[in-house]
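Working notes, structure below.
Here the complex is missing one protein chain, while the rest keep their positions.
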Amino acid sequence: MSRFLRIALFAPSAAGLGALLLWSAAGLPDFGHYHHAYGRILNASAQSERHVTNVVGSVVFDYRGFDTLGEEFILFAAVMGLALLLREIDDRRPQPREQVDSDALRLLGVGLAAALLVLGLDVVAHGYLTPGGGFQGGVIVASAFLLLYLALGYRGFRVLTPRSGVDFVEGAGAGGYAVIGIASMLLGAAYLHNFGPLGTSGKLAAGGSIPFLNVASALEVSAAFVLLYTEFLEELAAVPVRA
Amino acid sequence: MIPLQAALIALVAAGALAVVLTRNLVRLALMSSLYGLVLVVFFLVLQAPDVALSELVVGAVGFPLVILVAAAIERGG
Partner (left out) sequence: MSYLPYALAVWIFLCGLFGVVTSRSLVHLVVCLSVAQSSTYVLLLSIGYVDRAGAPIFADVPKGTRAVDPVVQALTLTDVVVSVTVVGLLLALTIQAKKEAGTTDPDKLASMHG
């Protein structure tokens, strides 16, 4: 199908699709008048049932923990597929194009990467108390490692993120999430049901099994993103420099 | 609907169109990051701080990096 024919076919079909979608959107409740029971019941009772203050965190890791398991494994499979696609077929080692020569830049970069790592760990740890959680904090931790790439160059980045370590952490996170669900089955409840002491609301020691699931997902997300960055930066290092 | 939400709806619509119409790939990386930023403010106005936080970290670091690397390989190889 030629390009002109494709675009000519797209215009009326997009108009028809848009009309159908707008017609179906007109059947939704008015913007701001959400009236279903699920959200209202959760807002009213999640804090007293699970002793956590971030209701979204309790939904992600407790009430809909099974959906989060599925999402984590989508992440895992996508990064594994990416690593498989971009694997080194021939034995060429990528040559780093430029080194970071300035000591001040290296020092500042490493200092800021450490600060960013602490920020990421803080966002992970308080995920079920204030906005945050394993997913957001995991990406922040991975970007701390990316800042190390900017500060130390490609060689320093590869030394600080050994492949076996990253693979182990990612597997531990993904498998740990699934195994914690099995642990709750061993205690007689359903898979991924909350177990353990509930603690006091608003403190870090609260929520039963929510902190453990939080840490497992943070490990998996951060290691998966470091692997993603490593694969892409390896591809970048192999591109020949244009004069 | 408060005027802030209406203004942000207009900005998000303009941002989506701008991302689609950008052809240069380096500009596309920055434009998608800017669109992510507008989405962050929109999510905040819709009272969703968790979603805004995840879109912020993803749109600031994740998307521009992968797009820029793909752009460099498309141009250089």
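By letter and in written order, the chains are A and B; residue numbering begins at 1 in each of them.
FYI, contacts are C-beta pairs under 8 Å (C-beta built on N, C-alpha and C of every residue); 3 or more make two chains touch, one makes a residue touch a chain.
Small disclaimer: the values here were computed from a predicted structure and weren't measured.
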### Query
Thinking of the complex as a whole, which visible chains are touched by the chain that is not shown?
A, B
### Message
Even though one chain is hidden, which residues of chain A still touch it in the full complex?
### Response
3, 6-7, 10, 14, 17-18, 21-22, 25-26, 28-34, 36, 38-39, 42-44, 46-47, 53-56, 59-60, 63-64, 67-68, 71, 74-75, 78-79, 81-82, 85-86, 129-131, 133, 135-136, 138-139, 202, 221, 224-225, 228, 231-232, 235
### Message
Applying the definition given at the start, please give the residues of chain B touching the unseen chain.
### Response
1, 5-6, 9, 12-13, 16-17, 19-23, 25, 28, 32, 35, 39, 42-43, 46-51, 53-55, 58, 62-63, 66-67, 69-71, 73-74, 77
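The criterion applied here is as follows: only the chains that are shown with their structure count from here on.
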### Task
Using mean C-alpha positions as chain centres, tell me how far chain A is from chain B in Å, no decimals.
18
### Sites on chain A touched by chain B in the complex
31-32, 54, 56-57, 123, 131-133, 135-136, 139-140, 142-143, 146, 225, 228-229, 232-233, 235-236, 239-240, 242
### Contact footprint of chain A on chain B as seen in their complex
1, 49-50, 52-54, 57-58, 60-62, 65-66, 69, 72-73, 76-77
